[in-house]
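Structure first, commentary second.
All protein chains but one are shown in place.
As written, the chains take the letters A and B, and residue 1 is the first residue of each chain.
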Amino acid sequence: MADLHPVPGASADQLTRRDPAPPPSSTAGPTAGGPRRGAGLHGMHGVLGHRSPIRPWLLLAPALAVLGVLLLWPLARVVMISLQDYGLRQIASGESNYIGFDNYAAIFGDSFLWTVVLPNTIGFAVACVVLTVVLGTAVALFLNNLGTFWRTICSTAIMVAWAVPAITGTYVWIWIFDPLNGLVSSVLDSVGLIDPATTNWFTERLSFYAIATLNVVHHGFPFVAITVLAGLLTIPKELHEAAMMDGATPWRRFWTITAPILRPVFAVVTILSTIWDFKVFTQIYLMPGGNGGNKDVFNLGVWSYIQSFAQGKYGMGSAIAVLLTLILLGITVVYMRTLFKEEEL
Amino acid sequence: MSALTGTPSSTPRSAARTPGSGAPGDRVPQVLRVKARKRPLPTAGKVVGIVALLVFALFPAYWMFSSAIDPEAPTRGARLLPAGVTWDNFVTVIDDGGFGAYLRNSIVVAVGAVVFSSVLALLAAVAVSRFRFRFRKAILVLVLMVQMVPLEALVIPLFLQMRTLGMLNSLLGLTIVYIAFSLSFAIWMLRGFVAAVPVELEEAAYLDGASWGRMFWKILLPLVAPGVVATSVFSFITAWNEFIFALTFLQQSAKYTVPIGLQKFFGENTTDWGAVMAASTLITLPVIVFFVLVQRNLSSGLTAGSVKG
């Protein structure tokens, strides 16, 4: 799931569908009722012997086993480790070493969390989410106004932006902003705006995160654009036409027609982006100074990694990971609420 | 999340409509007046928009590729076109950088993750969308919740778990973890595709005396194949791009996957931007190709899958 979240359904949808379809979140479509109808029918077949009551469990068993062993148990274990002073010695001996909430006390008592790590994590996530959603929506609205040919060209182009892996994308941005020979410093130098000898964007917290934000937004906006576009194509044209008859401006039409209909789509892309942008690791860790040399740029993910894998303080690293998980859990609750209002499972 | 599953459920309906209504040309005459007013952006504005969008979207990829073939990449500065065309950087990367092995490792891991997560997810998706049973909803909620767990937070416990199992430093261990990562999303997505297959087709198979297994192979599987393909792209990319688990699990360069190989290569050749960009290009191309190929597959698959009746 990591950092590239193609939603091939939605994207393919956009590229192949030449026609409006029902709003993706609505359950009103003829086939969205499929599961329920199927459920009604298979009751009959249960009687006929096609479907025994244990069959669904047999089908689910492998997947549940994998999820249980590789996601739920580790989740419990990270909490357990976070309550220990767990270092290389404990790992080697396999002994536990519980110290209660000392790790948490140390984290919350450290001004580093409040002045550096949390502001970095939250500020960065908020900036990325806002920019990603706004840019993605703007692109989707623009694409929606294009003819099929250009829409396909542009969609393919933004798919390329999407397809570039986070790690290579990060190195490309580092190269573009390289202080000595990079594109940006060369251009700004040639017009006399900066002196490359005194400019290094990777050392300042703000400019470091500005580059990281550009990286993450560039990588993330295609998801929003493609998903929102899929939603836009479902809005009946009659609505817009009627509003235009009434003389509504495009701006007004967006807010009175498009936005309300697409509200669930916006909720989904916003919350997913929030979750992804909170836990960004690769794009920060690989930038100059991001691997521990420049503590001003740590976020929760990098801090947890450095504490554990670089310094062998696995208990402390786990506590930071738990903190990150709890923050995201809060966001997940909001997500679930939004979702379940809209769609029945 | 519902937006993500919109396609399959809407497929049959869209198949019934005429293509091309997104283009302005096929409006009925009555709305001609409206149509004229409907284009708020002048053509020039659209051209500017298209150019801006293409440049923004493609520039990093262009810069990567053009630096990779530029014989003087490290001193490129603001030169928009490469100084020449050379493949030396690619040769360096494969011969000295060891990327042949890294690419092979990544393919092994990604294919393993794709195959297993697709199979497991398909079975689970059939269970939740074709059967009604106790705790069904609870399981759906679980699958959804699991997607929200920041996987980065699980590095430490999974690292220790794999240590106990002796599967650190092995491609198998990494593959298993990637299966788990792509599984919940794959279940969620395939669930929509399975639900979109008309139940009537299954009923017909049963009436012909088919067993459940036969129905699954002959009816359900071919119809959800496009969905499986779509899910595969996703699992593939997850496995191909993943960084932090590979970084901590793999300690031997013979086992490195491409992201870790690239990190190591960059550490050794910090200012050799031509070679670093060539390595990046090698890693990126398969993903782009995969995207494009599968998109084509997907469109034909979707059309084929939209059964009338």
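As a convention for this text, a contact is a pair of C-beta atoms (placed from the backbone, for glycine too) under 8 Å apart; a residue touches a chain by one contact, two chains touch by 3 or more.
In this text, contacts and distances are computed from a predicted model.
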item	value
Listed names "Anti-sigma factor antagonist", "Sarcosine oxidase subunit gamma family protein", "Sugar ABC transporter substrate-binding protein" or "Cell division protein FtsX", matching UniProt entry of the absent chain	"Sugar ABC transporter substrate-binding protein"
Residue of A:62, A:123, A:179 or A:250 touching the missing chain in the full complex	A:179
Sole residue of A:56, A:74 or A:289 that reaches the chain not shown, by the stated touch rule	A:289
Residue of A:88, A:130, A:153 or A:245 touching the missing chain in the full complex	A:88
Sites on chain A contacted by the missing partner chain, in the whole complex	87-89, 91-92, 178-180, 196-200, 202-205, 288-289, 291-296, 309-312, 314
Chain B residues that touch the omitted chain in the full complex	74-75, 159, 162-163, 168-169, 248-249, 251-254, 263-264, 267-272
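The criterion applied here is as follows: only the chains that are shown with their structure count from here on.
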item	value
Whole-Å gap between the CA centroids of chain A and chain B	14
